[in-house]
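First the structure, in the form of structure tokens, and then the observations on it.
Excluded from the complex is one protein chain; the other protein chains are retained at their positions.
Entry: chain A
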Amino acid sequence: MDNRPVRRKRTGAARHLLLAAAFLACSSQLLVVDANSWWSLALTPIQRPEMYIIGAQPLCSQLSGLSQGQRKLCQLYQDHMIYIGDGAKTGIKECQYQFRQRRWNCSTVDNTSVFGRVMQIGSRETAFTYAISAAGVVNAISRACREGELSTCGCSRAARPRDLPRDWLWGGCGDNVHYGYRFAREFVDAREREKNYPRGSPEHARTLMNVQNNEAGRQAVYNLANVACKCHGVSGSCSLKTCWLQLADFRRVGEFLKEKYDSAAAMRIGRKGKLELVDKRFNTPTLEDLVYIDPSPDYCLRNETTGSLGTQGRLCNKTSEGMDGCELMCCGRGYDQFKTYKHERCHCKFHWCCYVKCKRCTTLVDQFVCK
């Protein structure tokens, strides 16, 4: 990783402080307020809201990981929850794809905190995770809009279903990407908005960082959506033209945010209670940029305090020079080699849906695993 020297130093310090940290574990548990997150919606299956039409409460109170404000939104927009879960899932999947060759590979730990304790450190990786999951929600809500699954879709200036038919007749309903963006902002940022830390405190800094990264994720989806137009004037001329936003492939969003991850800005809390650059020579981050306030922990070794899982047991590529190469991935600890049979489908014949006829090809491959 790019800031390796820094981390090395920290690891040394961490070892010395291991004992102290163990004692502090209890108090740190108190310090960190949100051990669990709305990301858990991605992992816990959400029942279809139709089942809860009579009693509105059960669904929202059953879901763990929602903050006060999010629970309120959940009660108002019950039908959205399943898609928020979908969105979080897409985000996590994309995160795992983008980081499949890194020491930290975005793996989920448990059902409540999802990524474990690493997320309590305001690192680059945390920044990326917040951004991609917010992006996932925009994507999923927009998609659900198109499927006609959401009752308030597109017409959500306020919750006023009584006026809806009239608005719809008069000027149609707004764009669903826009709706997805706004709903995601309400929902994802609700957690950060309801916290009230003293200005300039580390918690406040973290809140600002989260808000910035969430916004960056949403902006990525919104800005990568391209405008498609159709001309339909007299004889199909362009005197009448209608345009709409079209969502980009989520992989592109992932790649875009990965670039932002690589160029993320290190920040610290300023005297005015705002985030400011650690190194003033760089450009001030825009709304689309990711920011972080803490250096990344060492992801080489398993560490209960930081929540790092370590790279032991990870597959690596012997020939690669990059991050997925065994040298870097295993942090110099060396690797084991095995031979396994790899089953693959080959010589396939497809029809567009539902019909595939394949042969099964088996190859013997060498695999390398970090010690």
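Convention: a contact is a pair of C-beta atoms (placed from the backbone, for glycine too) under 8 Å apart; a residue touches a chain by one contact, two chains touch by 3 or more; residues count from 1.
Keep in mind that, in the parts below, contacts and distances are computed from a predicted model.
Asks: Quick one: the chain not pictured, UniProt calls it what, "Pyruvate dehydrogenase E1 component subunit alpha", "Protein yippee-like", "Vacuolar protein sorting-associated protein 35" or "Wnt ligand secretion mediator"?
Replies: "Wnt ligand secretion mediator"
Asks: Using the definition of touch stated at the top, determine which of A:92, A:153 or A:188 touches the missing chain.
Replies: Checking each option in A:92, A:153 or A:188, the one touching the absent chain turns out to be A:153.
Asks: Quick one: say which of A:41, A:145, A:188 or A:216 touches the chain that got left out.
Replies: Final answer for the missing-chain contact: A:145.
Asks: Which listed residue, A:193, A:251 or A:318, touches the chain dropped from view?
Replies: A:251
Asks: For chain A, enumerate the residues touching the unshown chain of the complex.
Replies: Residues of chain A in contact with the hidden chain: 143, 145-149, 151, 153-154, 161, 164-165, 168-173, 175-176, 227-228, 230, 232, 234-236, 238-244, 249, 251, 346-348, 350-356.
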